[in-house]
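Written below as structure tokens is the structure these notes are about.
Chains shown are a subset, placed as in the full complex.
Labels A, B and C are assigned to the chains in the order they are written; within every chain, residues are numbered from 1.
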Amino acid sequence: MDPTAVNVHRFRVRYGETDQMGTFYNARALEWFEVGRTELLRQLGVPYAEMETRGVYLPLVEAHLSFQGRARYDDELEMRTSVAQAGRARLRFDVAITRAEDGAAVTAGHTIHAITNQAGRPIRPPAWLGEMVG
Amino acid sequence: MDPTAVNVHRFRVRYGETDQMGTFYNARALEWFEVGRTELLRQLGVPYAEMETRGVYLPLVEAHLSFQGRARYDDELEMRTSVAQAGRARLRFDVAITRAEDGAAVTAGHTIHAITNQAGRPIRPPAWLGEMVG
Amino acid sequence: MDPTAVNVHRFRVRYGETDQMGTFYNARALEWFEVGRTELLRQLGVPYAEMETRGVYLPLVEAHLSFQGRARYDDELEMRTSVAQAGRARLRFDVAITRAEDGAAVTAGHTIHAITNQAGRPIRPPAWLGEMVG
């Protein structure tokens, strides 16, 4: 599996994702990041729903977001997501979101995830996961 | 238990609950209705978290909402919630939300809930539930 | 314009749209309905963002939802949305959401919208809107 794989996902800002400033509400970016992870894992061959079925969970441990530019209702956005191992038993997803129309930066950030069982206890990453993320 | 019990709950509109029209986003009202149910059931003696522990779930079957007036960020709202049996194995919660300051109508509606086990299968309502809702 | 136009939109359930019952949280359906309206109006030739630019707003007056079946994280859903005039100065959007895989019913409902200016005051529907919705 290509360790430098990047998922590119396009979506539109929903009306309910705006707030009274007229642009997307900040917490929604964290929800978009999760969509990016979902699409990247599907592209890498093991959808996250399948990972949970195998007993592997990736709870969020840290999130860092930088808000760079505005995006309005119905703007089409392009999200690029990549993943790498971070230390022994953690994964790091990097995300950058731009406006599809002109490439203007909207939001970027990264999230750190533990690798756990359903009860939230850290587990040794299975071999297939290591191969997936390179 | 008083079958005519009404829960009165006050809360403020969150910034993230507004949209670009400057008032609360409609889907949030359905989330508020759920807060009203939670507070009413607590008042009636069996918090919903406790009900799920006892194996009784109340999945939403129908929701009807009427949007009557504006509410802005940080407005204090007053929500009145009541419950009644609806047919054999259903509950109906009625909700009315007004602005605390002047009593202006904001949103009203009702939700219909099945009474099920965790798997979503209808169950005969336990006696304690019948007593609770009158 | 074809008054019987139906928009068909496919999307996946986001992780953040689930709740602890393991299926999508009910309020999210109302957010999905809004996505359906957005996609239908784009298909009919005047995106809603463009309508607001023209000074025409469609605030939600009523919403009715029926929850028919489960949908889980990452399930692909198919949403069919249509629109019709409802009385003098109102629009009604009908929505039906099924699981793309097997066509199982997930949620259906309709929303009633006033036709207003930015201040929320009812306006006479412009001719282009009447032509759009048939």
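Everything below uses one rule, namely that contacts are C-beta pairs under 8 Å (C-beta built on N, C-alpha and C of every residue); 3 or more make two chains touch, one makes a residue touch a chain.
What you see is a predicted model, and the numbers here were worked out from it, not measured in a lab.
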item: Overall number of sequence copies in the complex as this file defines it, 3 displayed; value: 4
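In the analysis below, only the chains that are shown with their structure count from here on.
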item: Copies subunit A and subunit B - rotation angle from C-alpha fit, nearest 5 degrees; value: 180
item: Chain centre separation (subunit B, subunit C; CA means) in Å; value: 23
item: Mean-CA-position distance for subunit B and subunit A (Å); value: 33
item: Chain centre separation (subunit A, subunit C; CA means) in Å; value: 27
item: For subunit A, residues contacting two or more additional chains; value: 15-16, 72-73
item: Residues of subunit C defined as touching subunit B within the complex; value: 21, 26-28, 30-31, 34, 57, 59-67, 70, 120
item: Subunit A residues within the subunit B interface of the complex; value: 15-16, 18-22, 25-27, 72-73
item: Interfacial residue positions of subunit C with respect to subunit A in the complex; value: 12, 14-16, 31, 34-35, 38, 47-49, 72-74
